[in-house]
Structure formats: C-alpha cells, structure tokens
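Accompanying notes for the structure given below.
The complex is shown incomplete by one protein chain, all other protein chains being positioned as in the whole.
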C-alpha cells in the first residue's frame, strides 16, 4: 500500500515534488491543486494528475476554461497521508491540514516556527521520524547545509561567511526585476544564516546576500575559518562521500552558472533539473586555515529530494537515513554517495 | 541494418541530433567528434557515444585529460553512411566528406551554395530523396518556413514581412552580449529572407532582424498580406494540420518566451527542448486582408527533427514525406499532425 | 513676468521638465510635488526647487524625514499658470486643476479623451494655442510622430507598419522584469497606433509592440509603403530639416542603443538625456516604393521639449511654431533644424 500524497500548489516546487513522488515505489500522488486554469494546470492533467481547485471559489474559473476539477483541496485532503505545501509563503493552510489530520511538509518560504522542525536529510533525518509537520529550508539554506554539515561533523569550524549572489527571479517569472542592477540585502546576517542554524544550531555562520539580474542559479562564495587543519584535497574527498554534491571543473569549460545548467540539460533529467549542489573542484582552496569554495544552487530543484526523504521519515517507511537518501537518489538519477 | 551516422561537432545542434538519431529504429550514431576535452565531451562518453578527435592534432589534449578517443574524424568517416555537420560555420569539412564518400548534412550557418539544396521536411522532402549533400536552414528560417509554407500552398500571399526579435546568445554562451541594449541589423532584408527563399523560392518575403539581450528563444512578429480572403480561425485550423507547430495561449498564462520554455520543461523532453514552432493562438489576427501572428522559436532545437528527416530521405529509407515526418515526430514525442 | 509652472510629480518626466523649464527665459518652476521623502525629493531641494507634498496626508512622512515642505499641491496650484502633470497614469488630478483654474499638461500615460487635444510641436503646434488642457503622447508615439509627420506632409503614404521593440523598464525601476524573455503585445495594433493618430488622424498606421529585457531605449523598425516615389537620400534630407531628429552611423561604431546612449553621455547634457529621435542613417533604405528605417527613442527624455513648447503655445507666448521650437531647442542644446 503506497503512501498517498497531496500536492497543494502545483507550481515551481510542487510540480517537481509531484514528479519525484511519482518516481517512488512506496508513494503516489493522489492529486494536485491549482487556483487558476493556467497552462500548468493543463500540463498537470496531461501528466495524469488528478486536479483539484484550491477552494470552492476557484472552481468557477476552471469550469469556464473547460476543465472539470476532481474537487477541492478539502476533498483531496480526505484521501491522503501527507500534503506537500508548495503554495506561496504565508498562505496559511495549516488549519486545514490539522482539521483533515494529515501530515504536512512546507517549503522554505515559511518560518521555522510554523513547524519547529526544519529538515535536511543528511543532517537530521532522524528528527523527522514520525513527525506530523516539518519544513524544508529554502533552496539557498539547503545548499549551504549540504556542504557545511559534513565539514561541521568532521572539522572544528570557527566561523562561516557565505556571500550569496542570488538570482533575482525564476526563469518563468517575468514580472520581477532588476534587469540591470545589483541589489544588496543590507541586513546582515541575511535571513539565510539563521535559517541554516534552524537545522545546524551549533554552526557559527554569517550570511550576506546580493541580488543580481539572472534567472538560472544562485552562486555562493563560502569562506570557512577552521580551527583544525585541513587540505583542499581532504575536503573534496569528504564531499565526495556526501550525498547530493556534484563537482564541476572550470578547466573543462564550466566557467559560470550558464555552463552548469547546460551540463544539467545534458544529464537529461526532467525539466533539466539539477538536484545536487555544484562545487567548482578547481576552486576549492585552503590557505591560512581558511577554506574557500564556490557553489551553485539550482533554486528550483535542490529541495526536491529532501521533500521525498521527508515523506519517508515522517511516515516511518524508512528509519535509516542512508538507506532513505540512497533510495531517493537512485529513483531520481542522482549518483549515490553511499 | 541501421544507417550509420557520424556527428561531426557535438555541440548545440550536434548533441541534440545525436540523441534524436539514437531514438530512431532505423539509424544509429557511430560516433561523435569534439576538438577539446570539455564537459560536453565527457557527457558524450557518459551517454555511451564513441568519441573521436576532430583531427590528429586534437588527440593530445584529450589524452592529457585522461580521455582516449576512438580515433579521429577521418577514422569515423570510414564507418558511416551520413555525417551530420554541427561544426561552426565555414569549418570547411566538405572535402573530407567527399573524400570519404559519405553523404552530409549541414546546418544553417552555411550558405545555400554549399549544397544547392536547402531542406525543410514538409516543404520539399522529395527534393532530398537520394541527395548526397543538403543543408537545413537556420533555426529562424526553419521557423518561418514551417508556418509560411502551408499558407503559401493554401492562399495567395502577396507579401510577408517578418520582424525577428533575436536572442543574442545561446544559454551556455557567456562570452556574447549585449547585456543591456537592442541592436538592429541594418541590412534589409536580413539574411533570413533569402534563406527562406532557398526553400520557398516563390515566396515574396522581407525580413528585419533585431538582436536583444535574452538567451532562450527568438520571437517573430509576422505580417502576411494576402491576396485571397482568410479568417484567423481558418488559418489556425490549417496550422493544426501542419507538423511541428504548437499553439499557446496568453490567456493561460503564457505571456512571453519565458513561459513557453517553462511549458517546454513541463513536457519533459530531453534538455527541455521544444522542437515545435510556437504560435500564440490568441494573437492570430486577420484584418484588411492582412494576417498577423507571433511565433517563438527554440533556436537550439527546432531543426533537430529536420535533420532526422533529412537522413531518411537522403538514404531513401522513406520516400513518403508524411510517413517520414510522422515517424520522426512519434520518436521525439512531438504530437503528430497526420 | 515669467510664466509660473508647477510640476506635479517630480519623477522621470517631471524632474526633466522642471530642469527644462528652468532653462527658459520666459518661464520658471514655482514648485514641485512628491508623495514621499525619497532621494529624489532631496535632490529637488538640492537643486533649489520648492517642494510640496502631494496632499495633506503626505506631509507627515516628509516631516518625519526632517523635510519641511512649502505646503501641499493645493497651495502650489494657487501660485501657478500651468501645471505639468508627471504623476502615474490615471492619478486623477484634473478636478484639482479645474478648481484652481490652472492650465494643465498631461503625459502619454493618459488617454486622449482626457484633454481631447494631443500635442506634438511640429505637427500641431497651432492647435495648442491658448488651450487649457493638453496631453503629450507617450515617448514611443512622440518618436513615431516626429519622423512620420514630415513624410506625411511631403509624400503620399499608403501605410505604415512600425514594430516597436520596447525597453521593459526604466533604468531606475528595478521591480519590473523580464530579466530573460521576450514578451509580445498580442493586441494589434498596439495602443501606439491609435495614439499616433490622435495627432495625425490621416495617417494609416499599424503598430506591433514587443517587450525586451533592456532599460535604456526603445527601438522601432519602421516600414512605410509609399504611393509616391522617393529615395533614401531625399528622405534623409527631409529629416535633416525636421526638428529633434539626429542621425547616427553604424559605420562609426554606433551599432546598438548602447552606443547611442554612450554618444548621448558624450553630449554632456543633463542626465545624459537624448531629446532627439535617433535614426541610423546607414539603415535608411527604399526599395519597391517602401521606405525602411530604424529609430531609437530615449524614453525618459524625448517628450521634454514638447512639454516646454506646449507651455509656450498654451500661454500664447509664441504663436509661430518654428520660433517656439527653435527657442526650446536652443535652450536645451539641441541642434536647430531651422
């Protein structure tokens, strides 16, 4: 008997999680919700998902467009074990989920306080076991946790400074700018630092964020002041044994996020997604007990595996984190780390 | 016995044609060439293609990078029936192909005079039958031929004016600008007009080209002055019966090339490619005997099906254009028009 | 005694008109309004303009920021002859202006029906004589009127097709996208066609608009089907005798809007503005009785001279259009056409 999943909000994250869930042998998508009869709603139907309106009031616009939803979110929640919430931040569906007594996973747009459990598979899989509610931190935070958690375990880290050069809008989002400017986030640390600490409370980290006119990836310049000695080779070796990290080489022509995404397209995954955090291997450097590295984050996709893992741990399908992660990675075509 | 294909130049077009050829039951990729051991070369090997150096002098850099090519282009040409040339324009390989007595297909970067046969499957499939050399016109020209050819057959066209708002660089190409400018091509007609006429010599067409800072698609604003009467509905209906045209609706949220490519990603094709020319259905309009429409061209992918068709007609595997086109489209997941 | 001018809305157009008015010997800026104490408000004070809050309710935020406005718009209107409205479209100040019995000039964001008089200095200066209310069409429409009006007078024009490749946002406007997409305006004609006809009712013109990710200029590809014969040289010569047109040459390195704006910076005008419409001289072409040309419009600045002219004609300071235009152009450093 497969675990039944609702996707509330079939958007950037929701549609990817839907497809990732469909690729598992122990879970299935019971239905997805949309608020309006857009092309994404049609694509959901074309892919065979049952479509539900977000609420009664949204039904009319679907019917006017010749689409007959299978019901509303309320109906859908009756049929599922877990809901993955991909709605815009502060959409406020928690009461609905509680009422329907379904477990729920939120994304990084929400505050940690909504669930009091922020989740990263490799860092705290066990905390998710049997949980009713959890939250997967944002793409940027997940990216930082992926590469910093193994360092935190292996080394004595004095302090991390991560400067995050952020894409200003997702590829489909043509409303947002800037078109030709750089925009600093004056607040330091940016919200990402505390967000990383919601999973790694012992990590001393400061984050600085800057928004730039690109759509395809975030890039992080990370500086780690280390109390213990390490070499670049050792750190690279450590990351090779860490799930969901992929190395690229400037020497092979991957000089920017553009070539990273081109490589991702060549991997032939759905939507040309890159679930892994990319590190430039020829950019990892240690000097004066400080580790420097550059990583790139495919903001639309990196949290997708964590959403699948979260379902498995919340439903207590799999208690061993390595087994759980490996199962997810195999299903999504991600090279396994163990 | 499958037809054996060499891909000379495993780049933007070459790698896509390689995968498209691999999806056919009557042809196969014998090998692909690269000049340097880039990530694309590694991806070719990962996909199982035999890799050849473009020439003897290129072998060393591969070996230095730990890659052992299966030989050189010269070796590869001995083993194939047809070579698909995806090298930069004016690379000048014709003599090599002649020497090896293999048929060859070039892309739109080359002049019509190189082959004296410019090819579009729906427009002149029969001319390709048994041909030794042909050329598939550029992405923009192919896009125009796709939507104009059926109009030319069905209606009396007095004149076409196509204004082509062109992406300035491919997504991976980070060397080229502009970053923040619009650049007109002062020569009118731009080279696209005569290029379209290399396939449709009877079409009176003027093209105007303007380069803009985007990477994902070209957009054409097309104006067709018609001698005979037509309605927008009739034209849309005609295009529905035409291969490799896909309609989108602004009313469903597809307002720009960004959402077109997002839709393409949802289609889950390799590299998120869109082989079809996209027309905004709610933008097709006829007034005063003039037809107006907007179409978008995925510059990396639209010529791929034509390359496959070309192989089939050159090798005389399939003499009926509708059967040939349909076979290609089925193999690539393109909805068939007949 | 100078004519006294209020600038309601010291923004993109308002601040430029304020400076242009200040450069005249027969008019002066009595004050400018802002809704919030932004850096632009501070710059207005630094330039010596008296600052007024848009209304009573806006006073508090200025005072909180340590700025003491000279009063409100209502106060300002008591002291002026003409108000130049640079507020966002449909701000709805007409009743206030009527109540204060001041003449008013609106910008192209408003509909023609607001004033029933759309104004272009060279085309219909005389219609503005003594008028109480008028409207200067948008930057794009003004650009088209500038180059088409002399053609309309001199030649028999059968039809104009203008494809307008539009900048998506002004340089300071970092909220708007797209960052990486082309967005067609499906409605044909776009609103620009009828807008041009509000000044040139006899012109048969269709306009097509496409939005692209740049901030610095619009570019128009214009096609004019002519009933009478003309050569490119004659048309260029005609435009040389037309005010506010400037020629550039691709042959001298001006290949795009970027170099046009670089040239404008070298002209050392305030804010690097370019009041003239730019035409590529080596891009003007006539073939088959059709005239083709490319023009670029500095969207922030081209309507500024028309605002000054409008004041002069509305106040009946100068009844002769050529004298009026020449006076404005001399004051702003624009080469005079006559």
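Read from first to last, the chains carry the letters A, B and C; within each, the first residue is number 1.
Methods note: contacts are C-beta pairs under 8 Å (C-beta built on N, C-alpha and C of every residue); 3 or more make two chains touch, one makes a residue touch a chain.
In this text, all values refer to a predicted model and were calculated from it rather than measured experimentally.
Student: With the missing chain put back, one of A:45, A:65 or A:181 would touch it. Which one?
Tutor: That would be A:181, which touches the missing chain.
Student: Could you tell me which of C:80, C:148, C:255 or C:332 touches the chain that is not displayed?
Tutor: From the options C:80, C:148, C:255 or C:332, the contact with the absent chain belongs to C:255.
Student: Looking at the whole complex, which of A:257, A:272 or A:328 touches the chain that is not displayed?
Tutor: Answering carefully, the residue with contact to the hidden chain is A:257.
Student: Which residue among B:22, B:72, B:174 or B:268 touches the omitted chain?
Tutor: Among B:22, B:72, B:174 or B:268, only B:174 touches the chain that is not shown.
Student: Which listed residue, A:22, A:61 or A:223, touches the chain dropped from view?
Tutor: Reading the full complex, the residue touching the unseen chain is A:223.
Student: Using the document's contact rule, name the residues of subunit A that touch the chain not shown here.
Tutor: 161, 163, 165, 167, 178, 180-184, 186, 188, 208, 210-219, 221, 223, 250, 255-259, 280, 282-283, 285, 287, 292, 294, 296
Student: On subunit B, where is the contact patch with the chain that was removed from view?
Tutor: 168-169, 171, 173-181, 183, 213-215
Student: Take the complete complex as the reference. Which residues in subunit C touch the chain that isn't displayed?
Tutor: Within subunit C, the residues touching the omitted chain are 15, 19, 36-40, 42-43, 47, 65, 171-174, 179-180, 215-216, 248-249, 252-256, 258-259, 261-263, 265-268, 270-272.
Just so it is clear, only the chains that are shown with their structure count from here on.
Student: For subunit B, which other chain has the most distant CA centre?
Tutor: C
Student: Measuring from the mean C-alpha position of subunit A to the mean C-alpha position of subunit C, what distance in angstrom results?
Tutor: 47
Student: Counting in whole Å, what is the centre-to-centre distance of subunit A and subunit B, each centre being its mean C-alpha position?
Tutor: Here subunit A and subunit B have centroids separated by 35 Å.
Student: Which residues belonging to subunit B are in contact with no fewer than two other chains?
Tutor: In subunit B, 180, 215-216, 255-256, 258-259 touch at least two other chains.
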